[in-house]
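What follows is a set of notes on a single structure, which appears directly below.
A protein chain is absent from this complex, but the other protein chains hold their places.
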Amino acid sequence: MSFQPVKFYQTGTFTVGNRLLAENERSVQANMQRTNSLNSGHRACQGCGEALGARYAIDAAMQATNRQLIAANATGCLEVFSTPYPETSWQVPWIHSLFGNTASVATGIAAAMRVKGRSDVRVVAQGGDGGTTDIGFGCLSGMFERNDDVLYICYDNGAYMNTGVQRSSATPPAARTATTMAVGAEPGNVFGQGKDMPALAMAHGIPYVATATVAELRDLEAKVRRAMSFRGARYIHIFVPCPLGWGHAAQDTIRIARLAKETGVFPVFEAENGEVVSVSKIRRKLPVEEYLRPQKRFAHLFGKPPSTEVIRRIQELADRNIRRYGLLDAQGATP
Amino acid sequence: MFQIRIHGRGGQGVVTAAEMLSIAAFREGRHAQAFPSFGSERTGAPVVAFCRLDDKEIRLREPVLAPDALIIQDPTLLHQVDVFGGLARDGYVLINTSRSFEALGVGEIARGLRAERVCTVPATEFALKHVGRPVPNAALLGGFAAVSGRISLDSVAAAIREKFNGKVAEGNVAAASAAYDYVKNEMREAQHAQAD
Amino acid sequence: MRKPFAITLDPGSSLANHTGTWRTTRPEYVDRLPPCNGACPAGENIQGWLFHAESGDYEAAWRLLTRDNPMPAVMGRVCYHPCESQCNRARLDTAVGINSVERFLGDEAIRHGWRFEAPQARSGKRVLVVGAGPSGLSAAYHLARLGHAVSIHEAGPVAGGMMRFGIPKYRLPREVLEAEVRRILGLGVGLHLNSKVQNILETMRGGSYDAAFLAVGAHIAKRAYIPAGSAAKVLDALSVLRSMEGAEKPLLGRRVVVYGGGNTAIDVARTAKRLGAEEAVIVYRRTREKMPAHDFEVEEALQEGVLIKWLSTIRQAGDASITVEKMVLDADGFPQPTGELETLAADSVVLALGQDVDLSLLDGVPGLAKKDGVVQVGPGMMTGHPGIFAGGDMVPAERTVTVAIGHGKKAARHIDAWLRGETYVPPPKHEPATFERLNTWYYSDAPKSVSPVLDLVRRQSTFDEVVQGLDEGNAQYEARRCLSCGNCFECDNCYGVCPDNAVVKLGPGKRFRFNYDYCKGCGICVAECPCGAIKMVPEEI
Partner (left out) sequence: MLKQIEGSQAVAEAIALCRPEVICAYPISPQTHIVEGLGERVKSGALTGCEFINVESEFAAMSVAIGASAAGARAYTATASQGLLYMAEAVFNASGLGLPIVMTVANRAIGAPINIWNDHSDAMSQRDCGWIQLFAETNQEALDLHIQAFRLGEELSLPVMVCMDGFILTHAYERVDVPTQEQVDAWLPPYEPRQVLDPAEPVSIGAMVGPEAFMEVRYLAHAKQMRALELIPGWAGEFREAFGRDSGGLLHSYRTEDAQTIVVAIGSVLGTIKDTVDELRREGVKIGVLGITCFRPWPLAAVRAALENAKRVVVVEKSLAVGLGGIVSSNVRTSFTGSPDAVHAVIAGLGGRAITRAALARVFAAAQAGTLEPVTFLDLDRALVERTLAREREQRRSGPIAENILRDLGVVAARPH
C-alpha cells in the first residue's frame, strides 16, 4: 500500500501550537517566550477580536524584526483600551497622535530612522477601519503612493466601536449600527458600493497587501512575517469581530471570524505589487446565514418573515468574492 | 532714498528686474529693497514691482506710491494702468519702445517732466538680438543705469550674472550694454537738440 | 529620559490593572473520560498510550498499555475493539485504528524484546491461578507485578486457552501468542501444564495458597439434538478447532456445513475452506443483522467464499446431505418454522452452538453460588467463598478474550487488596468526553489507514495471517488521528487565543494554568479548545 507521509492530524495545522512540531516550525503565539507586545491589564471588552489581532500581529512583527520595532496607533478602541493614563499595555515603543494621521506619523518615524541610519528599526502603523478607510485614508494613500517603509495594519471590525458603534465605510450592508438602525423600510446599513480597502491598497501597486482573520493565527503570523521581508509600503487588513458592536457571544469571536472566511464574506488572500499571489481556500463552504445569524446586528434579517431578499444579496456578495478570488477548489472545498 | 517702480506684464521679468536692480545696488554697498506687487497674476496680466535704494537700512514696507523713477516694460500698459501715478516732477521715466512719446500718446506727460530724465529704448529688440527671447528686463536696467546714473552698468552686469548664468547671463549683459549705449546716445542727441 | 508627565508611560505598566475582577464565570481545565478508554473491557488507557505513540516513543506507549493489558500483540489481533466503535473520530471521518496501533506496539515489543519491570517488593503471599487462558494469564501477570508469588495450573498441554484452541492461526499466529505468554512467565509466574485441578480447596491447601483465581474457561461444546443417520458425520466446532493444533488435521470432506451464528461458526467455516473444502456453508436460523458474529469477520468469510444460509435450521443430517427448514422472523424477531424443507449436500456437519463450563472442580466448596452453568461472583470478582475469585468465560459476562483479560486485571486488584485485608476501591471515573464538547475544526481531515490485507488466494489456501500489521509510518499516522477527547494535548490554543494573555504556559508535559488576575472570563479558550478540556464555571459573588 502507498505510504502516507506523517502529518500532525491531531494538532492539525489549525491550532496555535503543536507539541509535535519542531521549535522553528511553531507559531509565535505558541512560544513561551513570546513578547506579549500588548500586555495583560488592557481594558478591551471580553472576547475583543482587536486585542487578539493586535497581539498576534505585533508579536509576529517583533519576532520578525528581532524586536527592533516602533508602532504608531490611530485613535480608537485599540488606543483607548491599551493606554489609559497611568498605564499602558504596550511593550513596544508606541505613539498615538491623532485619528486620521497615523500613516503620516509612521512615515515620519521611518524617515527619522532612515536619516539616523537605523535601517534595522522597522515601523508599523495600526488603526481601526474608521481610522483607516475613512478619516485616515488621505494620509494612508499618501504613504502608499510614496512607498514609505511602513507596514500599515487595519483591524477591521466594521464600525466606530470606540464612540458607540456608528457606521463606517467598512460597515457591511444591512448591518445595524447606532447610525444605521434596524428600522424603516430598509433596516440597517445601505447596500452601498462598498470600499474595498485591500483592493485600493493594491491599486497603489505597493509591494505587499494581505488580508487575514483572527481565526487563522498561523496564516496571520505568516503574512506579518512576509510583510516584514519587504521594504516599502505594506498593508495588512485583519478581520476582527467585536462582541459588543456585533452582538455576538464573547466566546464566539474566533468562530465568527472563521465563519466570515468559510462563507466567502471575507476573502483571505495575499497580493504582491498589485497582483494576487495566493488565496486561503474555503475549507467547508457555508451559506452566509451561518455567519449572519449569530450576530445581533443582523437579527432583523431573521425576523418573521425573514428578509430572504437581503440575505440573497449578501450571499451574492459572498459568491462574488468566491468567484473573484477563486476561494473554492474544484471539488468545492479543501481539506 | 530713491524709489523705482517697474510696470510690465507677467512673463516679462518685471519682478526679476526689481530684484536685479536691488542686487546691483547691494554690490555698490548700498541698502536695497525689492519686492513685487504680490499677486497671483498669470502671464500677460499687468504686473508691478518695486525697488528702493538708500544708504541706510530701509524699514519702509509700503508699496512705492511716489516713485523717483518709472520703468515701463510694456507700453501697451500706458493707457490701461495708472503708470505715472505719484511720479515726482523731477522723476525718471524709461519706456520700452521704439516709438516716440508722442506716438505713444503720452507726449503731454513727457513734456511735463525734465527732458533729460525721460527716455525710450527698444529693449525688446535688444533682448531678441542678444538673448533670443522677448525679455526686456535686463536691457531696461542697462537703459536705466544710463538715464539715471544711479547705478553703474558694471553693477547691473554683475547682478545679471548673479541671477542667471552661462549664455543667458552673457546675452542679457550684452543686451543691457547695448541699451545703455543706446540711451547714452539718445541723451547726447537730446542735449544737442536743446543746444541747437 | 525625563519623560513628560502623563502623556508618556512606561512599558507594560497595565499589569497593575487586574482585569480578572470583571469576570462572572471562570474557565477551568478538566480531564474527561475518552469514549475509547470507557469502552475498553481491559480498561486500557488507550488515549494515554496513543499520546506516546504519536511522538514516536513506542516503548513508553507499550509500557503504559501493558499496565492494564499484558498481551497487546494478541489483543491487536483478536480483540473486537469496542473502543473503535465508540471513537468520536468516527463522527468526523472514521474511527482511529486503535486496534492496529496496539498490534504494532505489541509486535514492536516482541521485536525489541522489551520486558516488564519486576515488582519492587515481594508480598510473601501465594496465589493460585487455575487456567492459563487470557483471564488466568492476565490475573497472574497483574498479581506478579503486585509482588505476589503466582502459579498457574493448566489442564491442557499448552498455555493460551481459547486463544490457542478457539482462535485459528490465520487470526493469531502461535509464535505471537507464545512470545507474550513467555514474557508473562518471565515475571516469575509458575506454570504447571497438564495439571487439572480436581478440587480447588485441596489444591489450595496442598500448595498453601492464600487466594485463588479461577479461570477455567468454557470448553464443553453445546450439543443440539439433530436426527442423524448412522453415516452422518457430525462434529463440534471446538474439537475441530482444537484438533487444528494437533498433528493430524480433522477430515471434514469437500462440502462442510457449519451450524450456528457466532464467531466460532465463522472460524470453523473459514478453517474448513483452508483445509480444502470446496463448499463451506454456514446455516443460521436468523438474519445477518441478528448474527452475533462480528461483521468484519462475516465479511472476510464471505470474501473467502464461505456461503451462509440465512433463516434456516437443520432438521436432519444424512450421510451425504442434510435437510434444512426455512424460518421466518416473527414480530419479536424470533425465528418460526415454515415447514418448507430443502436438502443440502454435506460431507460433514459442524455444530458451533456455544460452550459450557466444567465446574467440577468447585464441587463441595461452601458458600459458592452457581447459576446457568456459570459461577456467580461479586463486584470484586470474588465468589461466595472468601479468597476464591473467578473470571473469564466461567462467570456471567460476554465471552471475549478482552473481557477475560479485563477480569484478570480486576480480580488481581481485588485479590491484592483482600490479601492485605482491605477492599479495593477503583478511582472515580471522569465524566465522559462527548463529541459535542469537541471543536473539530482544529482536526484536519484524515481517514483511517487500512491495514494491508493478504490476497484472497493465499487466504483460501493457507493459514497465513490474514490481516497484516501497519508499518511505523501508518501506525504513527493512525495514532495521530486521535482527537485526545477530553484531555489536554498541549495544542497551545488556549494560550494563543486569550485576548488578555491570561493563560500561562507551563512547558512541555506541564500543560497550562489560568492567570485569574487578568482572565476576564470571555470563554474563547473554552470555545476554541479542540478536545473540550476546559469548562466554564460561574464565579461566586
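For reference, chains read A, B and C in written order, and residue numbers begin at 1 within each chain.
The rule is simple: a residue touches a chain if its C-beta (ideal position, glycine included) is under 8 Å from a C-beta of that chain, and two chains touch if they have at least 3 such contacts.
Note that the structure is a prediction, hence the values are computed from the model and not measured.
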item	value
Shown chains touched by the chain that is not drawn here	A, B, C
Touching residue (missing chain; options A:121, A:199, A:222 or A:299)	A:121
Residue of B:32, B:77 or B:93 in touch with the missing chain, whole complex considered	B:32
Hidden partner chain, touching residue among B:14, B:48, B:94 or B:160	B:48
Footprint left on chain C by the chain that the document does not show	1-11
Touching residues on chain A - with respect to the absent chain	67-70, 72-73, 79-80, 82-86, 88, 90-98, 100-101, 104-116, 121, 138-139, 141-142, 145-146
Touching residues (missing chain, whole complex) on chain B	18-19, 22-23, 26-27, 31-41, 45, 48, 58-63, 65
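The definition used in the following text is that only the chains that are shown with their structure count from here on.
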item	value
Separation of chain A from chain C, taking each centre as the mean of its C-alpha atoms, in whole Å	50
Inter-chain centre distance, chain B versus chain C - centres from mean C-alpha coordinates, in Å	116
Between chain A and chain B, centroid-to-centroid distance (C-alpha), Å	67
Contacting residues of chain A [partner chain C, same complex]	1, 3-20, 27, 29-30, 32, 36, 38-44, 46-49, 51-52, 55, 82-83, 85-92, 217, 243, 249-255, 258, 335
Touch list for chain C against partner chain A, complex	6-7, 9-19, 22, 54-55, 441-446, 449-450, 452, 471, 473-474, 476-477, 480-484, 489-493, 495-497, 499-502, 505, 507-508, 515, 517-518, 520-524, 526-528, 530
